[in-house]
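The other protein chains are all here in position, but one chain of the complex has been omitted.
Now for subunit A:
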Amino acid sequence: MKLGKIILQVLFIHVFLLAGMGLKHIIPLPIPASMFGLAVLFIALCLNIIKLEWVEKGAAWLMAELLLFFIPSAVGIVNYDDMLSLKGFEILILIAVSTIIVMGMTALTAEKMCGRRRNSQ
């Protein structure tokens, strides 16, 4: 029963994906159909055109199993010999350094903004 509900809701979410595909056709911007679909679903929820319960379970499943959906692409790594050599290790270091800087900047900015907010209140 629960599985059936999830399948139905996932299919229903496809309606918004299709709407997104339609919008991408009309609006000539380099924005993927799925992003348009996200916007359409969000607006539909805000305007009470659809109820949260109609998509909640299906959306939760899609997001919980997100890892599964990009495993096939990850297998494609075997087509790139570079990744398994020294270059691959250098790339790993690049990603680690960049991620540290990004997280540090984001955290510091957010903390500063929140602190200022508290002081001004």
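Before moving on, here are some points about what is shown:
We adopt the following convention: contacts are C-beta pairs under 8 Å (C-beta built on N, C-alpha and C of every residue); 3 or more make two chains touch, one makes a residue touch a chain; residues count from 1.
Here is the rule we use: contacts and distances are computed from a predicted model.
The unshown chain of the complex is recorded in UniProt as "LrgB family protein", chosen from "Sugar ABC transporter ATP-binding protein", "Lipoprotein", "LrgB family protein" or "Xanthine dehydrogenase family protein subunit M". Looking at subunit A, the residues touching the absent chain are 10, 13-14, 16-17, 20, 30-35, 37-39, 41-42, 45-46, 52, 55-56, 58-60, 62-63, 65-80, 82-83, 87, 90-92, 94-111, 113-115, 117.
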